[in-house]
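All protein chains but one are shown in place.
The chains carry the letters A and B, assigned in the order they are written, with residues numbered from 1 in each.
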Amino acid sequence: MALLEVKDLVKSYGDRNVLDGVSFDLEEGEAKVVMGPSGCGKSTLLRCLNLLIEPTSGAILLDGNDITRPSADVRALRSRIGFVFQNFALYRHMSVLDNVTLALRRLKKLPKREAEERAMHELARMDMAEKSDAFPAALSGGQSQRVAIARALAMDPKVLFFDEPTSALDPIMVREVVTLINRLYLDNVTILCVTHDLGLAKHISDRVVFLHHGKVYAEDRIEELLHRDDPVLEDFFGGED
Amino acid sequence: MSFFDILQILLQGAGYTLLITFSCAATALVVGLGIAMARELGGRWASAVLSALVYVLRGVPMLVLLFIVFFGLPGIGVDVPPLVAMMLSLGLISGAYLSEVFRGALAAVNSNEVLAAQSMGFTRFQTLRLIKIPQMLRFSVPGMINELTTVLKYSPFAYTVGLPEITKQAMALVAMTMRGIEIYAAIGLIYFAIYRLLLGAVRLIEKHYAIPGFAQE
Partner (left out) sequence: MLDDLPFFADLLSYWPQIVRGLRDTILLSVTITATGLIGGIGVFALTLSSKPVVRYLTQSYISLMIGTPLIVFLFLLYYGLPNLGVTLSPFVIAVFGFTLNVSAYNARYLTIAYKELDPAELESARAQGFSRFQVFRLITAPQSLRMSVPALTNQAIQNVKDSSIVFLIQYIEFFAQMQEVASRTFLFFKTYLFTALVYLLLVSVVVLIARRLERKLAIPGMG
């Protein structure tokens, strides 16, 4: 049984199907990248998986439990999925430490000291321990992202979602992020990453789920997809090496 | 006394309300512009004095200033008619607030444009007149609208100095008919209607003078 199983996920707005029957699995410890042209539904997919957006139909199983059923505990689900946003979305009115401890104290109900210990542990893992008293406005893009990852990891999630982790960064920071996510992968963190960055896909993914018009057009290792003789894929990857 | 009679009497007062509102608003505009220009062109000393004046005018309740002007000045030999008393209290105070709006708007004028004008040879006064003031006015529109509606909302106090505007008519009617709820609810709606009409009229004027492509924030 896979950690995450997506079966025939459909999300429609009116008569437009943004997601038109998406199916794939994510095994524990695996790192998958979701790619595709703009409008293929990648961001919507991610948000459906933690029910920020309500799917129209289909099933999503986390550890065998269908979370789309009405009886599902959405909040418990969300604390098991770590979500790192494109622009990091750090709470700007709180210090870095408070950003990381907030969910630990208010959702997991940990006492302050224990929460701060856990938080400092994750911040140290991200090399951000000395900035624990800083505020988000004082951080660079790369630093903000590390804090965002630490914040997500602090809740001990089963899987980490990344929504376009490299879009808001300049090229130097991109390399750092790729190394960072790779390190997480080697630490056996399960990762699902939405991106259009080919370099990122090459470095961190086991397999790539290629979405096209809301459907899974192909799913394979990145090298295979790059060399496959297919017009849609060639169009997207631009005939890379 | 029928509902229609009541409405008629109240609408008579509306004429006075509009007169008071526009008189005080005009005063406020003159005062506000005057203070803003004086601070822009004057030296440090003028700025300091005007700052203090603005602070005082913003720190005194309108009714108190009205009483000083209307009931106090006669005591030292100056008789002031009721409408003028309103203009010298509500108008002055609103003018002080407007001068702050203008001050902020002036600071928001693009300094590059000012530099361009100066390097073309325009004097300080010309730059002010041709570049800064037109832009300042456009930036000030929201603030000016706000002050106009505030003046409307403080116009009822004119009844304390005898002006027969809507609220005074309402009080007389209530004393006669004892129908407090209906009458005050009615004038509340009349004020609200005037408020919306003013907003609508100003927005129309704003559209008429809008520069294509010039974003209003």
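As a working rule, a residue touches a chain if its C-beta (ideal position, glycine included) is under 8 Å from a C-beta of that chain, and two chains touch if they have at least 3 such contacts.
Quick caveat, the model's predicted, so the values are computed rather than measured.
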Candidate in contact with the missing chain, chosen from B:Gly43, B:Gly59 or B:Gly121: B:Gly59
Residue of B:Ser23, B:Ser99, B:Ser140 or B:Ser155 touching the missing chain in the full complex: B:Ser155
State which residues belonging to chain A touch the missing partner chain. 50, 52, 74-79, 81, 83, 85-87, 89-93, 102-103, 106-107, 135-138, 155
Mind listing the chain B residues that contact the chain we can't see here? 56, 58-65, 67-68, 71-76, 149, 152-157, 160, 167, 170-171, 174, 178-181, 184-185, 187-188, 191-192, 195-196
